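On to chain A.
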Amino acid sequence: MSKKTMAIKRRTFLGSAMGAASMVALGAPAIAQRKTVHFGASLPLTGPYEKVSKVYKDAYDLWTQTVGGKVSVGGQDADVKWTIYDDENKAARTAELTERLISSDKVDCIVGTYGTDTVLAQGAIARKYERITMQAGAASARVDEQIGGHTTFTLIGPSRNYPTLAIDHLAKQNPKPKTMAIITMDDPVYQEFAAGAIADAERHGIKIVLNEVLPMNTQDLRPTVLKIKRAGDVDIIYNTGWDLICIKLIQECVALDVNPKAIVGGHLTTNPVVKETLKGQLQYIYGITNWLPQMAYKDKYYANCQAFADKFQATYNYAPTYHAAMAYAIPYIYQHVIADGSEGDPLDSKIMRKRIAALNNLESVWGPIKFNDKGRILTPGVPVLQWQGTDPKVVVLAPDALANGKDLYPMPAFNKRG
Partner candidate 1 sequence: MSAILEVTKVGKRFGGVEAVRDLSFSVAQGEILGMIGPNGAGKTTVFNLISGVVEPTNGRIVFDGKDIQGKRPDQICTAGIARTFQTSSLLSGMSARENVHVASLFRREKGGRTADQITDQALALCGLTGIAAKQTDQLTTSEQKRVEVARAYATGARLIMTDEVVAGLNGVETDQILDILQGINREGITLIFVEHDVRAVMRVSHRLVVLAEGTLLAEGDPQVVARSADVIRVYLGSRYADAR
Partner candidate 2 sequence: MSEIIEIIIFGTLRGAIFALAAFGFSLVLGVLGIVNFAHGVFVVLGALITWSLTAQIGINIVVASLIAAGSMGVLGVFIQKVFIDRVFKLHPLMILVQTFGVAVVATQLAELAWGGGERSLKVEFPGPALLTIGDIYIPTWDIVIFVISLIAAGVLVMIMQMTPLGRAVRACRDNIDSASLVGVDVGRVFLITMGICGIWSGLAGALVITLKPTGPYMHFFWTLDAFLVVVIGGMGSISGALIGGFLYGIINFAAYYYLPNQAPAIIFATLIALLMIRPQGLFGLGTTVRK
């Protein structure tokens, strides 16, 4: 272990020495020897996060294609190389694979896995080697507490704040909602969403009549919806779960004729499967989303999010979710910080850490990039949307800066629609 640390230090030393030497000799930027930049990650490619992992993998790949497989390292072209392993969503496996990525594969830039425990495991190993990681797969506050800032930078906003804008927004509606039922998936990050939603609701005097915690592999939402129905008047149903849970929730609300004033479908209502499945039933459903192709962010290669989304769709034959923009932004950020060789080896962890921490609203398709001292991206909150029209389309309702329409509230009963 100490040998490996030595090796890294020696490389750093040699790198800077050579950099200094060539600067002296040629007066040119350093690190002429570097032929490749090696990116490495593990992802839960099999298991419950299989689908979302594929989005991450494709987004990493899209970045590589976008840059033509070459990036500049301290002014010199280098080939991009990737090594991605399957961590099966197991923390121990992730630790082992991260160890392998650092010691045997000798990766330069570590990008995130997906899921809180695996991200924490990855960070723990990276920390041991004094390396950095950049991740977009764990919103949990535990990441900030344990590895944030010194080891890990996180592109996703804190999960605690996910529901805040949505609940603030709903609390302003007329008639004001008084009660809320919440569906929580039994996983730390979803528990944090739910805790945030409950705190936000209580701040507005909205009573939580039911907080239903469901196992991750729940197949049937009817028992849950029956329980909501039997809980009496429920003004808001808030789903913290993913797209499939949202679909089943709404299907069962239709089936049992459960009609709250508003249903918040969660953070994945924009996944195409939701509209494909629910069609007109998606009308009036609220959602939250970090990212939409309509948003006006851009980077060096894409003039707006729509251009990025179109390219993604054309390349992988499915529409990108917010994960795609977020994952794509990770190598993009690395690319930005390693381009400059003026302070020595730009791939040195210390230099990368310093530069990433210093980013001041770097433009990207994921929005402006700036981190707090815990390595967490600074975001204004997660925008609120509603599906409107008989062929439902997304209308952004909050924050005001992004809003392009007005609420349809309260939602008419399912069986009283044309």
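Inclusion criterion for the candidates: all candidates are chains of the complex that A comes from, given by their letters.
Please note the rule applied: a contact is a pair of C-beta atoms (placed from the backbone, for glycine too) under 8 Å apart; a residue touches a chain by one contact, two chains touch by 3 or more; residues count from 1.
All values reported here derive from a predicted model rather than from experimental measurement.
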Which of 1 or 2 touches chain A - same complex, any copy: 2
Candidate 2 contact footprint on chain A (complex, rising order): 50-51, 54, 186, 212-215, 217-220, 222-224, 226-227, 230, 244, 247-248, 251, 254-257, 273, 276-277, 279, 318, 415
